[in-house]
Each structure stands twice: as structure tokens, then as C-alpha cells.
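Excluded from the complex is one protein chain; the other protein chains are retained at their positions.
Chain IDs A and B follow the sequence of writing; residue 1 opens each chain.
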Amino acid sequence: MVRRIFPWLLLPMGITSLYLAFVVAPPEATMADRQRIMYFHVASAWNAYLSFLVVFVASIAYLRTGARRWDRTAFCSAELGVFFTSIALVSGMVWGRSVWGKWWVWEPRLTTTLLLWFIYVGYLLLRATGEGDERRARMAAGLGVIGFVDVPIVHMSVKWWNSYHPYVIGLTKVDMVPMMVVALVAAVLTFTVFYVYMLDLRLHMEHLRERTQILKENLLQGGMR
Amino acid sequence: MAPLPLSTLKWLFFGYAVIWAGIVLFLMNMGRRQERLERQLDDLERSLKR
Partner (left out) sequence: MLAKSMAIVWKDVVVEFRAKEILAAVLIFAALVALIFGFAFDPVEHDLTGIFPGLMWVAYFFAGTLGLNRSFITEKQNDALQGLVLAPGDRSAIFLGKFLANWLFMTLVELILTPVFFALLNVSFKGGLLLAAVLALATVGFTAAGTFLSGLAANTRASEVLLPILLFPLLVPVVIGAVRATAGAMAGDAATAVAWLRALAAYDAVFVVVPFLVFEYLLEG
């Protein structure tokens, strides 16, 4: 269902939010057009957090039920999460460079996002090198739970650590006029639908891969007999 | 920094819109290929059961 309808939704939604972000929304008072990167940067970051929340929920569900479906969901969502985190990081760095003049600032949100990237790349590595299908799924679920629980603690501690620095760069407040809010909401909505669509595609692909694997094993066993 | 003229922004919008359409079409095509693969798998599984 999602696979049939969502692309037709995504096409107009994406074009509308691009139009809102680039043409309708006015340039920001101090940052001018540089601020426009925010719409899709925030949307990517939102998707990243959403993906990791899904990993967390699916991991708990897997540990409780042991259904392969949940393990697959956690895995695919983690992949997408790393993808969107990368986009958020790169666009964040471009933003930092153009607004603060630095490619990297040790700002809590940026730093937490970078750590998220590391945690879930580690998660994918754990999955890539894990032994035994079921055991690997359980270990990954363990990391999926603890990794997400750690996020607010990391954020708080980085924030606190940062508050000791006299040169803290005040988060340049963006004066959002109503049209900017509309553009931002549109971008976030589009990206959310995009995430659901990509997750569905990726899950289906993973499902097919597993079926092919089983088929292959059956064929090999038949050949050996 | 002075705001960009509207025509530049329109061109930017147009460029990104084309990229976006490309991405969505690419994914749609991928979905279609997946469905073909699924049908093939169905056939194979059925023929193996026999």
C-alpha cells in the first residue's frame, strides 16, 4: 500500500515544500538566504531522531516477542537513521560555516548528533560482524535500547560541559515569521513521509533477501542429498 | 549579506525540484523491481514445493 501511494504523495509534497522554502518564505532578517538551509537541516535531524526512536521501540519489541519482523525494522531504521544523521551533520556544518564562520562548533545539539552517528554506526558494525542470526539480533537489540537511553544523558552532559565555556556561541535566534514556520512544517512533513516510504521499501527488500537466502539454502541441501 | 534576487531563488527551487523528482522516480522504479523480484520468488518457492 505504502509502496504504491506514497511516491505520488511525495512528488507534490516535496515540490511544494521546496517552493515554500525557496520562493515563498522571506529571507531572514540577519542571516538572509543562508537561513534557508535550516528547513531541510531540521527536517533531516527530525528524521534521524525519529529513526532512532523506531530502533529503540522495535528493539524492545524484539526482545519481548522474538519476532523477526521487529529485528528487521530496527535494522532498516538504523540504516536510515545513519543516513539522515549524515545529512543533518553535513548541512549543520555548512550552516555553521556560513553563520558562525566555523565548520564545527561544540554546540550541544550538533555534538549530540555527531555522537548519535557514532553510536548507530557502531550498531551497524555490530550487526555486520555478529555471529548467529538470532544471537546477533538479540545483541543488536540490547544496543538499540541502551544507545537510545544514552541520548538525553549525552545531550544534558554536553550542554552542561559547554556552559562552563566563556566563549559559548549564543544560538543565533532565528526570527521566524509565520511563512517560515509554514515552510518548516512542510519540510518536516515531507521528510517524515519520505522516511516511512524509504523504511517500507528497505524492509521489503530485506524481507526478499531473507526469502532468497532460505530458498538458496533449501536448494543447496537438495543438491547435496 | 544582501538577499538573493527572486529569479535566482526560483532557479534554485527549480533545480532542487528536478533533483527531488529524480529521487522519487528512482525509488519508485526500485519498488517496481522489488515487486517483480517478489513474483519470481513466489514462483520459485511454489515450484520447489512440488
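General observations
Following the convention adopted for this analysis, a contact is a pair of C-beta atoms (placed from the backbone, for glycine too) under 8 Å apart; a residue touches a chain by one contact, two chains touch by 3 or more.
Since we're looking at a predicted model, the values are computed, not measured.
Seen in the complete assembly, the chain not on display touches A. Looking at A:R34, A:R138 or A:R211, the residue that reaches the missing chain in the full complex is A:R138.
Considering A:A67, A:V90, A:I153 or A:V177, the position touching the chain not shown turns out to be A:I153 (whole complex).
Shown as candidates are A:V90, A:L125 or A:V181; the residue that touches the absent chain is A:L125.
The omitted chain makes contact with chain A at the following residues, 63-64, 115, 118-119, 121-122, 125-126, 129-132, 134-136, 138-139, 141-143, 145-147, 149-150, 153-154, 156-158, 160-161, 164.
We take it that only the chains that are shown with their structure count from here on.
Per-chain CA centroids place chain A at a distance of 19 Å from chain B. If you check the complex, the residues on chain B that touch chain A are 1-4, 6, 9-10, 12-13, 16-17, 20-21, 24-25, 27-28, 30-31, 34-35, 37-38, 41, 44-45, 48. Per the touch definition, chain A reaches chain B in the complex via residues 3, 7, 10-11, 14-15, 18-19, 21-23, 27, 31-34, 197-198, 201, 204-205, 208, 211-212, 215, 218-219.
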